[in-house]
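A protein chain is absent from this complex, but the other protein chains hold their places.
So that you can tell them apart, the chains are marked A and B in the order they are listed, and the count of residues begins at 1 in each.
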Amino acid sequence: MLRLPRLRFLIPDSARQAAAMAAEGGPTTMLVAGGTDLYPNLKRRQFATDTLVGLTHLRELHEVRGEASSGFEVGACVTLSAASRHHELHAGYAEAAGLVSSPPLRNAGTIGGNLCVDTRCNYYNQTQEWRQAAGYCLKKDGDICLVAPSSPRCWAVSSSDTAPMAIALGATVVLAGTDQERELPVSALYRDDGIDYLAKQAWEVITALRLPPADGLRTAYVKLRRRGSIDFPIAGCAVALRMEGDLVESARVVLSAVASHPLEVHAADQLLTGARLDDETIAAAAEAAAKPAKPLDNADLDYFWRKRMVRVVVEEALRKAAAR
Amino acid sequence: MAGLLNELDRPVDRRVLVLRVNGEDHQLLLPVHKTLLEVLREDLGLTGTKHGCELGECGTCTVLVAGEPQLSCLVLPVQLGGREVTTVEGLTAGSELTPLQRAFADLGAAQCGYCTPGMLLSATALLRSNPKPNATEIREALAGNLCRCTGYSKIVEAVELAASGRG
Partner (left out) sequence: MADLKVVGQPLPKADAAAKVIGAAVYADDIVLPRMLHSKLLRSPHPHARILSVDASAARRIPGVKGVLTGQDLPIRFGILPVSQDERALESEKVRYVGDPVAAVAAVDEETAAAAAEAIRVEYEVLEPVLSIEDALRQPGDERIHASRSLPANLHRLQSYEFGDLAAGWARAAHVREDLFFFQGNTHLPMEQHSAVGQWVDGRLTVWSSTQVVHYVHRALSKVLELPMNKIRVIGAAHGGGFGGKTDPFAHEIVVAKLAMVTGRPVKCTLTREEVFYAHRGRHPVLMWVKTGVDEEGRITAMHFRSALDGGAYGSYGAASVFYTGTLQTVTYDIPAYKFEGCRVFTNKPPCGPKRGHGTPQPRFALELHLEKLAEEIGMDAVELKRRNFMQPFTRAVNWLRVTSCGLEECAEKVLAASGYRTRERRPGRGQGFAISAYMSGAGTAIYWNGMPHSEVQLKLDRTGVTAYCGAMDIGQGSDAVIAQIVAEELGIQAADVRLVTADTDSTPIDLGSYSSRVTFMAGNAALEAARKMRALLDAAVDARAGVPFLEACELAETKWGALSTAGSYTPPRIGGPFKGSGVGPSPAYSYSAAVVDVDADARTGIVRVNKVWIAHDIGRAINPLLVIGQIEGSVYMALGEALMEEQTFRRQLGLHKWPSMLEYKSPTFVDTPEIESFLVETVDPEGPYGAKEAGQGPLLPVIPALNLAVHDALGVWIDETPVTPEKVLKALKDGRVGPKMFPAVPWPEPIIVEPPARDDMRVGAELEAAFPSA
């Protein structure tokens, strides 16, 4: 049986206190919500962590506040299944939450944890023994990237299903620090780096996700994975459209699982804005979206194929959003 | 790297927790890093809950937490916060099989039976929230539970039979 390392488990009274505990603990202390990302990683000894600060005890993090017309504030510890079943949230967001892994996992995994999910790589999401046999890599204990040995950086893949949708929506997160709170657009939460993938302080706690008012936004998320359940995305596309008649008033297209961060493709947004959403526009937007996608040989299936599929998921997402 | 030995030097953070499992309260002194799966099997002797990966990838260890299926290999008891846990041993009240268990047995939905406890719990939760699911809904609700023996058809039929009330 694969087991967790010995850990201290701290139970804070507030998000602020959680941040304080995490800050004080330093790099070997981590925040944990549902644990569905962290615990498997810890069992494989992907982190040298000895202390966890639990977030799920904090009641206020489980609340969904607001309404469709004014926008919702979704507590960070709301589970993915609760989010996916919430009828009034943006359809694309609920859709993305409902496509994460499998039903029992979604009952524990949280939306906050999903935004912070560790980047993934087939050389990294392996047991200690396997990584020892392969030779350690940059992301943990080693000094080269095994996927791109000549590269100075880590290319582990951003694999969150909901982050691209949150960005497409222009959502923000509320962050609790040790002595203050701040609001940050989700688009500013990520860095293009497989190791330091989050642009927040390690101890800062996401307390809520603020989604904009429904206000005519049409959203869709399309996820590609090998099996219809359990699997992480190997390509995905989140789309938020605002239509004016049959013209696109504004568009945001964000990709999942093709880079170390959720990939915003402004070229596609620009192409779509002001255009009629016909086959030609859709194809052009998909083409533009696929260009910056850079899948590598560190996830399921061939990376050439994954690159080709980006077009397909973008087209599908655009059509689906437009039809909503 | 060579870390396991160093880990043994760490003190064990133990907590007294009251776990409510299958309607009974158990007061236990537990290392916080033990998962619910380990506690059920090793501390409570409830070996009906099985495991196939311990990484959240197979669904074999599914139990109900406050009525919802969860992967016990990824749950820490300290995070349960008093929520009730139901395992396969807790499905039957007394010695009678539930209609779902009866249907699994009668239709051959359990071959080796190793995935069965998890399947039963996922299916139980489904039938509580949706008493008359169609085949697609059944497949989607159980899609986190892998089975290598049955090809799933008999499991779908068993859930349908239990739902029909004819079982």
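Here is the rule we use: contacts are C-beta pairs under 8 Å (C-beta built on N, C-alpha and C of every residue); 3 or more make two chains touch, one makes a residue touch a chain.
Nothing here was measured: the structure is a model prediction, and the numbers come from that model.
Colleague: In the complete assembly, which of B:Leu19, B:Val32 or B:Ala110 touches the absent chain?
Modeller: Counting the whole complex, the residue in contact with the absent chain is B:Ala110.
Colleague: Among A:Leu2, A:Ala68 or A:Ala267, exactly one should touch the missing chain; which is it?
Modeller: A:Leu2
Colleague: Which subunit A residues touch the hidden chain?
Modeller: Residues touching the hidden chain, for subunit A, are 1-3, 6, 102, 122, 125-127, 129-130, 132-135, 226-232, 300-302, 304-305, 308-309, 312.
Colleague: Could you list which residues of subunit B touch the chain missing from the display?
Modeller: Residues touching the hidden chain, for subunit B, are 2, 4-5, 7-8, 41, 45-55, 57-58, 60, 87-89, 91-92, 97, 101-102, 104-108, 110-117, 120, 138-140, 142-156.
Heads up, the rule we're going with is that only the chains that are shown with their structure count from here on.
Colleague: Report the inter-centroid distance (CA atoms only) between subunit A and subunit B in whole Å.
Modeller: 27
Colleague: In their shared complex, at which residues does subunit B touch subunit A?
Modeller: 1, 3-4, 7-8, 10-13, 15, 31-35, 37-38, 51, 53-57, 59, 62, 65, 68-71, 73-76, 78-79, 81, 122, 140-146
Colleague: Where on subunit A does subunit B make contact in their complex?
Modeller: Touch residues, subunit A against subunit B: 1-9, 11, 34-36, 39-40, 43-45, 48, 50, 54, 56-57, 81, 101-105, 107-108, 128, 132, 136, 141, 228-230.
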